[in-house]
Structure formats: C-alpha cells, structure tokens
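Pasting a structure below so you can have a look.
One protein chain is absent from this view; the other protein chains keep their places.
Every chain is named by a letter (A, B and C) in the order it is written, and numbering of its residues begins at 1.
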Amino acid sequence: MSILVGRETRLLVQGITGREGEFHARAMQAYGTQIVAGMTPGKGGQRALDGSVPVFDTVAAAVRETGANASCIFVPAGGAPDAVLEAVASGIGTIFCITEGIPALDMVPVVEAVRLAGARLVGPNCPGATSPGRAKVGIIPGSVHREGDVGVVSRSGTLTYEAVQAMTDAGIGQSTCVGIGGDPIIGTTFLDVLRLFADDPETRALVLIGEIGGAAEEEAAAWAAEHLADIPKAAFIAGRTAPEGKRMGHAGAIISGGSGTAASKVAALEAAGFRVAGSPTEIPGLLRAAGYRR
Amino acid sequence: MSILVGRETRLLVQGITGREGEFHARAMQAYGTQIVAGMTPGKGGQRALDGSVPVFDTVAAAVRETGANASCIFVPAGGAPDAVLEAVASGIGTIFCITEGIPALDMVPVVEAVRLAGARLVGPNCPGATSPGRAKVGIIPGSVHREGDVGVVSRSGTLTYEAVQAMTDAGIGQSTCVGIGGDPIIGTTFLDVLRLFADDPETRALVLIGEIGGAAEEEAAAWAAEHLADIPKAAFIAGRTAPEGKRMGHAGAIISGGSGTAASKVAALEAAGFRVAGSPTEIPGLLRAAGYRR
Amino acid sequence: MKIQEADAKGLLLAQGLPVPGWTVARTAGEARSAAESILAAGADRVVIKAQVLVGGRGKAGGVKLAGSADEAEAVASAILGMSIKGITVRKVLVAAAADIVKEFYLSAVLDRAARRILLMGSAEGGVEIEQVAAERPDAIVTVHAHPHLGLADWQARDLAFRMGLGGQLKAAVAIAKGLVRTMHAYDADLVEINPLAIVREPGEGTIVEKLVCLDAKVTLDDSALPRHPELEALRDPDEEDPADALARAAGLTFIRLDGSIGCMVNGAGLAMTTMDLVKRAGGEPANFLDIGGGAKADRVAAAMGLILADPKVKAILVNIFGGITRGDEVARGLIEARAQQVRDVPMVVRIVGTNAAEAAELLRAARFVTAATLDEAAAKAVAAAASPGSGA
Partner (left out) sequence: MKIQEADAKGLLLAQGLPVPGWTVARTAGEARSAAESILAAGADRVVIKAQVLVGGRGKAGGVKLAGSADEAEAVASAILGMSIKGITVRKVLVAAAADIVKEFYLSAVLDRAARRILLMGSAEGGVEIEQVAAERPDAIVTVHAHPHLGLADWQARDLAFRMGLGGQLKAAVAIAKGLVRTMHAYDADLVEINPLAIVREPGEGTIVEKLVCLDAKVTLDDSALPRHPELEALRDPDEEDPADALARAAGLTFIRLDGSIGCMVNGAGLAMTTMDLVKRAGGEPANFLDIGGGAKADRVAAAMGLILADPKVKAILVNIFGGITRGDEVARGLIEARAQQVRDVPMVVRIVGTNAAEAAELLRAARFVTAATLDEAAAKAVAAAASPGSGA
C-alpha cells in the first residue's frame, strides 16, 4: 500500500493544456500514473498528451465520464482556489494544488470548504506526492525515488528531492513521499500525513523534513511520540543558521521571538524519538542507527 | 411528551430588556416556562422580570451560568441574524426567532450555519411554539390552548390562534402548537415539524394550517401520506380567494402561474388523507370525523 | 417592490454588467429627440418600450421598433397613454435596436425551498420562462449559489457551458456573478435578464459579437428597503394606488380588491381567511388589510379611513384576534373612527384574545354590531352589505 496516491489513483489534471500542466502531466504519465482526464474550461472535447487523455470543460464532466478520483491543479494563482472548490464540489476526494503564489486569505475559505466536504487537499505551493513504483502526482522528479517502506513528509520542494535522493542512493526506498507545501495556509499538515502513515501497514519507518517557523513540526512530533513510538524515525530541519526576523522565501520560514526556531523543533523531534540529521545526506545512516533494516 | 418546547426547556430570552422582549418574557414565565436567563449586550449583571432572571452580556455566559438550552429572540431585525449565529455558536440547540422584517438574504447564510451546527431554528417572523401545560416560547397567547394530543403546525400567527382556539373550545387539546413563520427563508419547514410530531408518542392527531404560495404544504403532505397515514389529520389553507400575483402581506402568500395555489395545496393534502376545512371552526369536527377520539 | 425596466438596468449597470445605453422619455417629443441621437450615432433602428410594472407589454403592443425620428415620435405617441393590464403607460424607454445573433435567458432568484440563491439559465431566451418551464423543462439549467461562499466561478462556468454559452464564457461568468452581486447589493429577490443576447456590434474596423443584457427585471425585498433608502425613490408614484402609499405610511398592508365588504384584520393569514369566509358567505371582499401586530388606536383609525375611502364598500368586517394586539385598543380606535365617519357604513366587529372582555364592554356601550365567531361575523357583514341601512 501507500498513502494519498497509488495504483488506484485515477488522476484528473486541472490546467492540463497550460505549459506547466502539460509538462508535468507528461512526466506523471511516463512514471506510470493513470491520468484519466484533463480539464481546461473552453477546451472540452480536445485531447491532451498526444491524444491519450480527454480534456473536459468542467470537473463534473471529467468525473462523470472517467471516474477520476484525484486531481492535480496547475491553474494560475488567480484561479487555483476556485479550481480546488470545483474539485471538492465535484466529488474529488484527494486534491493536490501545485500552484504557488496564491494569496493566503484566498485559501482560508477554501480549506474550510474542503474540511466540511471531508475531502483532502495537499498544498497549495506543494510538490505533490509520489508512491514509488506506483504513481506520482505533482512535480517531484521521478528519478529520485526507489520503491520501499519509508514514509517521507516535507514542507519544501528541492530539499525533499535532496533528502529522498540521499535515501535512494543509500538503497533505502520510500512507501510515499509527500510534500505538504510551504504556504501559510495549507490543506494537509505534517500531523495529517503522520496519521495517514500510521495507518499504512507498508510504511515501516519515517522521515520528516521541516523548516524553521510555525509549530507544525513540534505538533507532529508530539503526536508521533505517542502513536509512532515503535518505528525508526529520522528528521531534518532547514534554517538552523537563518537569522531571526528575516523571511527566507517560504512564508513558513520566519522566526520571531524564539518560537518556531530550529532549536525548538530539533528538541521536540529528538524528544519524540526522531534522529535529527545535520545534513540530508545523514538521513540514511540515522534511519539505520534507529533500527531500520532493509 | 411534546416537541421543541417542554418542561425540560431552559429558556434564554435574547433582547429581554427591550419592550417586546420583556412583555412576552413575562407572559412566558406566567405560563410556566422556565426562563433561566436573559441577554442584552451591555446589560450583563442586571436582573429582569422583577429580579427573577439574570441578564448576561453574551449567550456564552448565559449558557455557562444557567445551562440554557433554548432561546427566544426578540432582537430587532438588524441584529437578529447575528443573534441567531451567537445562539448557535454558543451551543443552544433550539432557537426561536420572533423578529419580523429581516431581509431574506440575511437569513441565507444563517440557516446554513444552523444546519451545519445541527441546531434547530424556528422562524424568523414566527409566533413560536407552545406545549400546553408545559411551556410556551414566543408570543402565542397562552389562553387559546388546552393540554392534549393534537399536534398543530402553521405558517401564520393570528390564524393559528383562531384555529387553536376553535379546537380548545371544542374540547380538543394540543400536544404542541408550532408557528413556523411566513418569511421567505425560514429555519424549520412544515415537513421538519411533521417529522418531529411523527416521533412524538404523545401526538395522536395532526392539524396543518397553510397558506397560498410556495410548495411547502405539498411537500409536507407527500411525506405525511407515507409516514403519518394512520393518524387523524385535518388542514386549513388560507387565501383560497386571493387574487393572483398580489402579495398578501406574508411573503409566502403570493401565487404566480398556478404553482402554490390553494387548489393545488388542498388537492395534495386531501390526497394525503388530510380533511381540509373551509373555515378554522370546522377543524374540530373534521378531526373527529377522521377518527379522533378524546 | 417591483421596479421598472429602466431602473433595473440602472442597477445592473452600476454593478458593472453590460447593458446597452437607453433613454427614458415621458413625451413623444422626448422620444423623438432620443431617437434622433441614437440614429445619428449609427443605429439603424430604435426600440421603444412601455415602462410598466406588469408583464406581457410586448403582446399588448407596448414594444415597437422605429426606423426614423418621425416614426419614433409616432410610435411613442401611440404607446404613451396606452393602458396595459389596467396600467396607463407614462414613460417609454428608447434604445438602439440590437442586432441579435441569439437570445438566452438568465436569472437569479431567491429559492425559498432550497434557502439559497438559484441561478436559472436557458438557451431559449426572449420568451416567457414559465412557458419554457412548462413545455421543455430540460431547456432550463440551474445552479445554486453556495449559502456561504456565494456563486463560485466554476459554478458560473458550468452554467454557461450548459446554456450553450461556452463561446462567450468570460462574459457569461461575469454576468452570472453580476446577477448575484446585484441581488446582494440591493437585496433583490429576483434579477432577471430576458433576453440575455449575443449581439453584433461594430468593433475596431470589424463587427464583434458581444453578450449583453437587453432587458432587465428586478424585484426588491420589501423587508430590506429601510437599509436602501435610495431605492425607495424607484417606487413609481404614477403607477401606485394612492391608498398604497397611505397604507405604507401608516404601517398597514393593504391591497384593494373588487368587492363591497371592507375587511380589517390583524395578521396576514387571518386576513386572507377572513376574505375567504366573506366569499364563502356569499360576499366579495373590498380589500385585504392587515393592521399588523400590536396595532394601536391611531393605526386602527388610519385603516378605517382607507376602507371608507373606497366608495364600493357597503359593509365593514373587523376581525381581531388579540395576541400582541390588545382588543380594547382596537375597540377604542373603532369608536373614534366611527365618530369621525362621514359615510354611514354598517360595521360588524369581532374581537377575541387579549383584553377581549374590555373590548366587548366598550363595543357594547358604543352599540356596535358584534359577532362571536369569524363565520358569524362574515355572515353578518355579508347580510349588512346586501341590505343597506340595516347595519350599525
């Protein structure tokens, strides 16, 4: 098994006819993801990805005609919140929003609508998720992965690739890698992903890649201490040397007045049984030191 | 038993220090309703109804201090939607909004919030509900009632009193009388009330008092045909002679293009086993003709 | 409250919707000069439309085209003063006749059953939507605005695609959202565009197709008028029964009818029931009159004045069920009103409920004809109207 994406994923790509949407849809399809539909208003009736994927005007039509059960959104920031709402209202259960630059207040009503509908939104401004050997949704390069049983969850993009590549190079494969996104308002938190991993029988170790700012890593650590005590766990926190009060690109990466510091996160993670790496390359070694065998 | 209001009702009166609020709170108390709290922002700490009822600044404080579980709202139209939201958010389960003249679009988000919270709103612009001998909430004159087992539901105010008085004069008592209000957007429909009566073992007959306009009576009749087939049922529809296209005071009382006519309502009710009266005074006789014995 | 087409278009325009220009004319001369300007600006023809609050003005001959200023004057002259369903036309709207490619229907309406705003669209525009609904219900597509989030873009797009407006997607979305915005901005309970039309317009050196609102119908929520004082000015005094204005000022709900028995009742449902019972007893009500809750003596006097102002009234039936309303207050108002009464009309009074005993005593002392039940009151009033002079 795996979480969020897998062989059962029947993916709709919202914004499939855009430059980014098409590029990544192609990469997802090449990886083996079942892309059953594309959607771009006004382009219904066309076919995308060399004719292999039907394009619809509305998500409702795509769902009705193809049984799509997950969606990946590449719609520009101005239309992305609406795209999420359309997916939710049309019965899509798992939605990945890759779009970056969405004003934070636009997402406030959207995440609430997602919650009320009992759907799951990952992102926005996230790289997506990959269940190696099964499916990838989003923009994580497929080449960094290896099939396996370590669950990876991260706030950032390229840093995740770095960490996953290090694992793959060391022969450690992943059950699912999830990038939750670095925006202020996101649909799925570290804790949400840990809960999913806890219920996944094929995930036998965990890697958490956090950043300074906020308290999401601490919250996740506290939960893991109680519910994931028995499996090997490693972590990495970016921004240990970032100066206070400066915003390092990610909205999350700002520290003020001692809260959200790397030190507080490292302490919380270590207290919860995570081995915390000083560099992404140390993660494989720390997993093994924590008892991971594969 | 009874529905909506009863001996277990611990009533909060929102707007208790206003002229209407105080007048009717006094009448409710005189009828035997347990009024445990009043609420008027800025008058917290005072006592109303000759010192017998504490007044709070917020509904939350009233609930916390007195265990209020129902509320009756006499707040002016401008503040009434907010008063409903406050009651809902503070955990009040049953809310009667007596206020008239609330713009319809103001109620659209409010009834949705009530629905999402799983609470019940009766009204706005309704006379309230009385469970004779137990409690009355709202403005229905207590004197018209008699304890009994006939459930009454109505869209209007004084017409309800007329019908109930006729029953009382004929020796037929009521389990609960509910006025659902005549506004375009109301929290509780005829159908909702029929469902409650259907679950009330002490309600052994039904009286429905409708009006021209809309399709709520037809909808309720269809449900009653299926779920309330076995009990005596009588009905009255006001506006049989109202001219088409004219709005007769109640927002509901407008007919256009044949829908919502008295004829369609009478037909639907008769098809569902209701005996339909030509005058409110005929209701007792029709109930007896339908098999009601008391 | 209903408002006229020109006023409805003004509201839509203020909300940013595409409404082609128009002029309102009160005389044939004004219509002529409006037509001159429009024709001079390049239009082939003008359309002249009667401004009345009743439907079916097209069938009644209230909408005509004109190809010249002379013709416009003649047409306007014919329409102004015309009676449509009993309403005299006092204004016409003059606009360039559109070059219509295709007509659609689009409206936003408060859906009571669903308790949210409903958008209704159809590719069959320009005809009465009730007729489309009856004959080809599949030709009507609908979507509900979310009660908290409003009408989302995707909902508007979905509606547009289903209406066959995919080719005008952006404009259709803007208009659909604009209708909902208009409802909220003015507390309208209906905003209807029929026809919404694709028209040909001269563009930059070429002909462009545009989606525009060619007609507009807006009705406002009376309960919300207090917070839109500017909209009160859109009430058309020409078209309103003077009695309506008096009633509104006195806080009464009054509707004039054709019969001979004046009714004064508290509560709309009871007022309708009273009318029904008058009719059942063989009479015809002269009006619907709800004096509302908690009516005091002065409001009763005003109500009596309204009823007596109608020369058709031959008897009066007063039916009060006291709840908030106190019976003795009503009785005092009646006694006072009768004292000032110039016309001798029989009156039957029934007062029950709050302070009914005090009321009964006052009425007895003043020698009013009373009744114990509503049926009895109706019967007595009908009898009184049938035999003038027999009353109070």
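In this text, a contact is a pair of C-beta atoms (placed from the backbone, for glycine too) under 8 Å apart; a residue touches a chain by one contact, two chains touch by 3 or more.
Worth saying up front: this structure is predicted, and the values here are computed from it rather than measured.
Considering the whole complex, the hidden chain is in touch with A, B, C.
Looking at B:97, B:113 or B:178, the residue that reaches the missing chain in the full complex is B:113.
Although one chain is not drawn, the whole complex shows that of B:60, B:198, B:267 or B:290 it is B:60 that touches it.
From the set A:127, A:148, A:232 or A:284, the residue in touch with the chain omitted from the display is A:127, counting the whole complex. Within the whole complex, the absent chain has one touching residue among A:71, A:90, A:131 or A:156, and that is A:156. As for the chain not pictured, it touches chain C at residues 148-149.
Interface residues of chain A with the unshown chain, by the touch rule above, are 20, 77-78, 100-109, 111-113, 127, 139-141, 143-144, 154-162, 165, 182-185, 209, 211-212, 214-216, 219, 236, 238-243, 246-253, 256-257, 278-281. Residues of chain B that touch the chain left out of view are 41-42, 44, 57-60, 79, 82-83, 85-86, 89, 109, 113.
Keep this in mind: only the chains that are shown with their structure count from here on.
Spacing of chain A relative to chain B, judged by their CA centroids, is 50 angstrom. Mean C-alpha positions place chain B and chain C at a centre distance of 28 Å.
Taking each chain's centre as the average of its CA atoms, chain A and chain C sit 55 Å apart.
Among the residues of chain A, none is found touching two or more other chains. Shown for chain C are the residues in touch with two or more other chains, namely 148.
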